[in-house]
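Please read the structure below before turning to the comments.
Only one protein chain is missing from this complex, and each of the others stays in its spot.
Going in written order, the chains are labelled A, B, C, D and E, and every chain counts its residues from 1.
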C-alpha cells in the first residue's frame, strides 16, 4: 500500500559512514533510504555573544540543500540573499535537539557548529540531519576527550529524529518524498535513546487530527527512534 | 506559586475588540493579559504563484513586534534587512493554523492576508496572534458574504492557540513572560472549538520530557482552548 | 468645500492618550482625526558612535506604518529588506524636530529613541508622529527627573508639526488624505509653542507657488501649532 | 568675515561645460566654486509602472558622490548595499524640482533619467546637481526636438537651486563646506527663472529661527537664483 | 622537495565517479587528491533573457564550498547574503570554459546549469570543478541524445583545467593547498583534449615573472591536461 512497498511501521535502510572529512573534528554521511546528508562538526573557541563569560558551551547547526538535491533544481540561498524561512526553522530545530543531551557546563565555553548539507533528498531531510548531526557531534566531543581538551564527557544518550504522518488515512513511519507530498498530517519527533521526548512537531495542513491519532503517531516514532539510535551507536563504537 | 498568583490551569483575562481599523476588511485588538496584538485581515485579488489558476484561495499571515513591545527595545526588522528566523517560523505557524478551518475551494481564488502586530508583549504572542487572527479572518469573510462576493461560508469552527509548559516542575497553562523565560518545556497547541488538533509544538531546551508529561500538557491546553473559543464566538456574534 | 466639511483653517479633532505601554519610559497614542500614531520613548545608555565621549545626549526616531494602516495594504519594509526612502526622510525629520527643543548637554551622554508606529493613516502621519513623539519624549524625561537620573530639565517648549497646502486653489490647514492626494503644493511645518520655526518643507509637484502663497501657508500653520501645543500641554500635565 | 572672503550675498564662481559625455543625450559638468558635479540625461522608452499607459512622461534623478569627493573618503554605497537615507532624500528632491518646469503630457510616455555624480564636494552639492541637472535635461529635450522625436517643447523656464543659511549669526548666500558645517540654520531653495518657488527646505539643527529670518533667507536665495539661471541660459544657448 | 613528495610535473591521483545523484541529468564526484567536488548538470527549458528567442543554448555554472570543506570553517554565503567576489569569479570561469567546446546552435534554446559543490578542499578546487563539470555536462547531453531530445551532439573534445605555479623557485604542476599558499605565481589553465587553449590566468601576488617562466608553466599544464582528459574519457565511456 505504501509507494515503496514498506510496512506501515517500517523504516528505510539506514547507513552511517564516519570520518568522511579530513578537516572536521567529527563527520559522517548518513543515508536514510535515498536521503543523503553530509554532516560535519566544527569546534570553535569563539562563542556567540549571549554566552560569553558564562563558562557554558553551545551547539548550533546550519542546514542547506545542494541545488540539485531535489528532483526540480532549487535556487541557491546565497543567490537569494538569505536562508529561507524553512531553512532557518530547520536549523533552529537541529540545534535545539542536539543541545538536549548536552551538559553545557561540562562542555565549557566553546561552540560546536554542526553543518548538515543534503546531497540528495527524498523526504525526512531534517530528521536525517538531526540523527547524523548527533553522530558528528559525538565524534567531535570524543576528539576533544582523546586530546584531553575535555576532562569529562558532556554528552548523554544518543538523540535521533524520525518523521511520521497520516498517509492515505493510515499512520505510517518514516515518510519518503512521495508520501510526504500527500500526507494530511506530518510529524517530526526527536527523542533520546532512553525514550525521553525532546521535540514534538505535529502539523496538519488544511485538516485536523484527533488526540488518538496523535498518540498512535508518537508510538510509531518510538519504534523508529530505536532503530536509528542503534545505528548511531554502531557508527560511533565501531 | 505562579508569579501572577494564577491557578495552574487558569488563563489570563481575555478581551477582543473588533473593528479597530477603518480600512481593513476585518480587524481586532486581542488582549491576553498584558499581551496585546493588533490583527487585520486584508482581502486581495492577487494570489501567490503556486495557486494561480487553481480556483482555490489562500490565507497567509505576517507577524511583527513594535520595537518597544518588549521590556528591552528590539531592533526593527526593516533595519536588520529581513525578518528574523523566529518571525518567519511564527508567520508560517499562524498561516497554517488559520488554513486548517478553511475550505479553500469555497473561498475561491483570492488571498486573505492576516497582519498581526504586537503592541505589547508579555509571553504567548504567537498564540494571541492566532486567536486574534482567526477573529479578523472571520470578520473579513463575513464582509465578503454580506456583500455577496462569496455565496457560501468557507470557514468552520473557531481555531485558537494557547501555550503551556513545565514551570518550576509543574505543568501550567498560558505562560506569561516571567514563566516562559524559566520553563524547561514550552508548548504551543492549536486546536479548533470542537476539540480537534491542528498543531502541536512541544520543545525542550536543554532537557527532555516524558510521554506522561506530554499528555498532561495537552489536557491543560484543551481547557484553555475552550475559554478562548468562547471569547472568539462572543466577539464575532456580538 | 473641503471633503470633510471643515473650515479652511480648521484642525481635525485631536486626542492624546498617555502611558499606553507598560514597558516604555514614555508613551502616547495620538489621534489627529483618523490618523492614529502609537509613540514610545526608550532611554538607552548606549549612544551612537559620533557622540561617544562628548558628554552630550541624542534623540533619534524611527517611523513605520502597519501594513494595513492604509486603504491599500502596503508591503512590510522588513520583507522589502530596508526602510524606503520616504521612511528614512520622515525619520530624519522627526529626530531633527525633537532635538530642536533639547539641551543636549543637560541630557548627558544617553540616547532616547522615539518609535512612531502608524496604526491608521489618513494624511499627516509624519506631523502626528512629531507631535506625539514630543509627548513621549517629555514623559521619558520626566521619568528620568522623577528618579533623579537627571538633575535639570533639558527640554524646552513643546514642539509640534502640522501640514498645510493648496487644495482646489485654496490654502488649507491640516490636510487629510483626500486633500493630500490632490494638493498641488504640500507643506509640513514644525514650530515650537512660542512661535519659533524649526523646519519648513514646502514642495510643489509639477507646479510652482508664489512668495505670497508661501506666507499665507506659514500663517495657517501658526494657527494649527497653537491648537496642537495646547493639547500636548494638557496631555503631559493632566 | 566669511571664510572665503565673499560678501554675504555673493555666489561662488559658476561654470557649466556641456557635451562632456559622448553617449548621453544631454550632459554637463557644473562647477560652483569647488563643488563639481557631472550630470547626464538619458532618454529611456521604458517608464515606471505608475505611468504606464497614461501617455505622460517622467523625469527621475539619481545622485551619488565619488568616494573621495570629500575630504574624508566615504564608503561606496554599492558596498554598503543600498543608497543612504541622505542620498534617497536628495534624489527625490532633484526629481521633484526638475518636474516642476515640465509639461508631462507634451513629453509623452518616456522617461528621462538625470544622473548627478559629484566628482568633488565643497558644500551645496544637491543644489549644484539640480542646476546642472536642468541643463542636461534641457539638452536632452533639445536632442529629441532636433530629431523630431518631440513636436513641442515640454520644458518651461530654467529651474535652479541655491543654499543659504545663518552663519555666525548672519544670513549668507551659497554656503561652502566650511560654512555649512557651522551653520545653525540651513536652507535649500529651488526656484524658476521667473521667480516662482518650487521647493523650500529650511532646517534648524538644535536651534530655531524666526519668521523674519526666514524671509531674509528667501530674499537672498532669489538673488542667487538669478545668477544661476543666467549661467544656465548661457550654457544651453551658446 | 614538494610537501607531498610528488615530482615537479606529477599530478595527484584522479578519480571520477559518475551517476552520484538520482535526480540530476548528469553527475559525478571528482577527486583530485584530497580535493573532492560534487558536480551535477541540470537541463532547464527556461533560458536567461539575453538568449530568449535566439534559438541558441547556454551553459552556466554555480560553485560553492561546504563550510567545513576547508581546514578553518568558512561562513556560509547564504548567511553572508551574497556569493563572494571569489565565488563569482570562479563561476564565470567555469561557465566560459564549458561553453568553449559547445556548439550553442546545436544545443538549441535550453540551458544547462552545472552545480559544483566542494565537499573537501585541498587546492585546485576551481580546476577540479571545470574538469568534473565537463563530465556532468557530457552525461546530461548524452541523456538528451539517448531520449532523442537532441538529434546531434553539440559537444566537442573534453575540456579540463589544471593549476600550476612557481613554488620555492621551481615551476610545479597541480598545486595542493600547502603549495598554493606559498606560491609567488599561481596559474590556472583551461585546455581541450586536442591541445587548444581556452583560458590562461597567471597571477603574481607581490611579485612578477618572466616570459620564459610563463612558457614553462604552459608546458607543464599541457602535460596535466593530458592526464585529466584521459580520466574524463574513461569516466564517460565506461
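General observations
Going forward, contacts are C-beta pairs under 8 Å (C-beta built on N, C-alpha and C of every residue); 3 or more make two chains touch, one makes a residue touch a chain.
Because the structure is a prediction, the values reported are computed rather than measured.
Contacts of the undisplayed chain with visible chains (whole complex): D, E.
When the full complex is taken into account, the listed residue touching the unshown chain is E:214, out of E:20, E:145 or E:214.
For the options D:24, D:47 or D:221, the residue in contact with the chain missing from this view is D:24.
Touching the chain that is not shown, out of D:18, D:42, D:101 or D:229: D:42 (per the contact rule at the top). Within the complete assembly, D:115 is the residue of D:89, D:115 or D:213 that touches the hidden chain. Looking at chain D, the residues touching the absent chain are 21-24, 27, 34, 38, 40, 42, 44, 62, 64, 66-71, 73, 76-83, 87, 113, 115, 117, 119-120, 122. Interface with the hidden chain, as seen from chain E, comprises residues 82-85, 88-89, 91-92, 96, 99-100, 102, 104, 192, 195-211, 214, 218.
As a working rule, only the chains that are shown with their structure count from here on.
Remark: chain B and chain C have CA centroids separated by 33 Å (rounded to whole angstrom).
One simple way to say how far apart two chains are is to compare their mean CA positions; for chain A and chain C this gives 51 Å. Counting partner chains per residue, chain E has residues 81 touching two or more of them.
Because contacts link the chains only in sequence, without closing, their graph is best described as a line.
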